[in-house]
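Sharing a structure here in structure tokens format.
With one protein chain held back, the other chains of the complex are shown just where they sit.
Now for chain A:
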Amino acid sequence: MKSYLKLVNFEFNRFAKIFAVLLSITLVVQIAGVIVLSKMYLNTANEKIYEELMPKAEFLSSFGQMSFLSVTRSVWFLGPIALCVAGVGFYIFLIWYRDWFGKNTFIYRLLMLPTTRLNVFYAKITNILLATFGFVAFQLILIPIETTIFRWILPKEFRVDMNVKEIVSSMPEINILFPTSFLGFILYYGAGLMVVSILFTAILFERSFRWKGIFVGVLYSIVAVAVFISPLLLQEFVLDGFFYPLELFALEIVMGLIVLAGSIWMSGFLLKNKITV
């Protein structure tokens, strides 16, 4: 346990710079987006009301009040989120491959630590989770700050105020990242954890058997996904709606746990018996 925690800390420190850069980009771009979009709306209002002498009520009925959703649906807001998602996606691969390639051969050190090699796997997957939770938490902290700036710039009569929950729930495209219920959280992040464990196993297949390993890794991923969705496939094509939705949900959770456990076992086996530096 002690070695695992040390490894988590060590891995996190290695990611800290990239993490800080991505957080900074999110902070700067999203706040800039709030300012730019609010100012643009305000400029249009000023132009119409003070230069073209349009009555305020007519302006509001023509253009409507500005809601914070205008910001959240813009590239200013979604761009940094997409960048962070891509960053984590890229890091899932980088977190393993950087230890093999480059000037250093850090993988030697990791595999020669006097602890079970699965701790390396656990430390790396924990870091992916920590990074994801870190980005989500940062975004949730940032939204109230952004709405405050939004309120500072736009007078009350020109804006629609929304709280964080209203903002998040009205954006289906980011609902997976910010589930509004505990069940949703377990479901989405559990599935995410399972996907990362499958990808890690596929990477370890490649690192164990090189070119053949790519093929085996892809095959393993297909089988794992097939096992995971097998209750859905059975329900749809064989059993013709036999299960109640709740039963199907429970079966999916069981299948997810089986795939997760299978991936961890396989990764442990590869790290112990098949890995090649």
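We take it that contacts are C-beta pairs under 8 Å (C-beta built on N, C-alpha and C of every residue); 3 or more make two chains touch, one makes a residue touch a chain; residues count from 1.
The criterion applied here is as follows: contacts and distances are computed from a predicted model.
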{"item": "Undisplayed chain, where the name is taken from the UniProt record, one of \"Fructose-specific PTS system IIB-like component\", \"Aliphatic sulfonates import ATP-binding protein SsuB\", \"Formate hydrogenlyase subunit 4\" or \"Permease\"", "value": "\"Aliphatic sulfonates import ATP-binding protein SsuB\""}
{"item": "Given A:1, A:53, A:112 or A:246, the one touching the chain that is not displayed", "value": "A:112"}
{"item": "Chain not shown, touching residues in chain A", "value": "3, 6, 10, 14, 102-106, 108-109, 111-117, 208, 272-277"}
